[in-house]
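First up is the structure itself, then whatever we jot down about it.
All protein chains of the complex are present and in place, except for one that has been dropped.
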Amino acid sequence: MEQLVQNFFNIEVLIKVYPMLLKGVWMTLQLCVVVVPIGFLGGLLVAIGYSFHNRWLNALLIVYVDFFRAFPPLVLLIFVFYGTPYVGLEVPAFVAVLIAFFLNTSSYYGEILRAGIESIGRGQWEAARSTGIGRLQTMFYVILPQAMRNVAPDLTSNTLEVIKFTALASVVALPELLRMGRIAQGITYNPTPLIAVALIYLAMLWPLVRFLSRLERRMLVKQR
Amino acid sequence: MLISIVNPNDRPVVLDAKGIVKTFGQVKALNGVDLAVTRQELVFVIGPSGSGKSTLLRCCNRLEEPTAGAVYVDGIDILNRGININAVRRHIGMVFQSFNLYPHMTALGNVTLALRRVLKLSTRDANSRGMEALDGVGLTDKAGAYPGELSGGQQQRVAIARALSLEPKIMLFDEPTSALDPELVGSVLEVMRRMRNTGMTMVVVSHEMRFAREAADRVIFMDEGHIVEEGTPSDIFEAPQHQRTRTFLSAVTQK
Partner (left out) sequence: MSALERIKHNFFDLEVIEKYAPSIIDGLWVTLHLALFIIVCGLVLGLLLAVVRSFQLRFINWLIIFVVDIFRALPPIVIMIVFYFALPFVGIQMSGFVVAWLSLTLVLASFVEEIFWAGILSVDKGQWEAARSTGLSFFQTLCNVVLPQAIRMTIPPLTNRTIVITKSTAIASVVAVPEILSQAGAAQGFSANTTPLTMAAIAYLLIFIPLVAMSRVIESKFAWKR
């Protein structure tokens, strides 16, 4: 027991390293705030692209989406980070992370939003268009709000995944939470910072997980 | 502990429910209901929606646990915690408004599941008994069909066969024709009529008043968790004693 406290919940260590961890949290938050919206926007573009029902565009989008859904995000990240210098582009870690996660995230969001849009019947399109509303406006004001409600659990679930992905950025030395935790562990020779990192992630993501469960249950009840 | 209960006309009582009370939180669904059904009797239960008809039936095979009261089936106290409720339930057939066929099994599979799992019959014996039961409802040619490929009337007849194949001592019907298109009701009632003629003991919750008139031995009118009145079909339909019964009957027959 004492050994457990000494190693996992060592207050002294914690006091020493908490400024580092805070910095990590800050970086993680910055990452989320950038990655989630641009990934979502990318997904929106993909989904809108699908809605044109153009054969070539669809084929192109399917290739894009499946390609980046097949790529493990970590592999993509390492490829972008270590590969770009060789083509003469020296991108900072933050940007490499953004590029890699954008490719991955927009694919997933795109596929989810497409399913949502397809779940809305033709009647909604026809009703809106018959009142003279334009294509894109129909999409944004009539279709998307309903579509997003229909796939709210999947959107939430994917957002959760994206936030969890940000921990991968530690591998390319971006000083986010996990990276800072590992550095702190190295300095103190004590794994308390790692446990602290896990607990911080839990504190950030557990509410989202609960919310997701509630959302899924609600959808299930509605389907009956 | 067999209690031999004999009623005036000397037929044994198959189902004897006494003083059934059932509450759901604040809602009193049943407020002390007595229901005794003798062998080969067909008891019809009518009453407005929410009067507790379904709850009464479901208390009789313990799909709902009564809050108070006693239920004997063939003299066995089925509310006794010590009994094997599954062994009892196979003797109490139940037919639901929404059929509740297993969508992933064929008609024959639906019928034979309990034969195989509860009676532990071999697949071959279960199949031959299942086919017999399907024959009884006129659906041998649909044995291999899935519920999704059957009409509502056919589905309900499969559901009846599923219950009948276990050779129950009593059958409980909870609005068996309410979910059916009008033209399909007849085929289900026909099956029920035949069951009656072969001497099955039945409790039927239904709004098919014509069927009640021709087939029921006794009609029970329920309202707000009580039995308001009961009697022969002609008693109830021609000379109802209570205002509530009259109101209900005129509302139903107007349709």
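Note that the chains take the letters A and B in the order they are written out, and that residue 1 is the start of every chain.
The working rule: contacts are C-beta pairs under 8 Å (C-beta built on N, C-alpha and C of every residue); 3 or more make two chains touch, one makes a residue touch a chain.
Remember, it's a predicted structure, so these values are computed and weren't measured experimentally.
Contacts of the undrawn chain with the visible chains, over the full complex, involve A, B. Note that of B:27, B:118 or B:251, the residue touching the chain absent from this view is B:118. Between the chain not shown and the residues A:16, A:135 or A:182, the one that touches is A:182.
Residues of subunit A that touch the chain left out of the display are 3-4, 7-8, 62, 66-67, 69-76, 78-79, 82-83, 86-88, 115, 160-161, 164-168, 170-171, 178, 182, 185, 190-191, 194-195, 197-198, 201-202, 205-206, 208-210, 213, 216-217, 220, 223-224.
As for the chain not pictured, it touches subunit B at residues 58, 61, 63, 86-90, 92-94, 96, 98, 100-104, 113-114, 117-118, 159, 162-163, 166.
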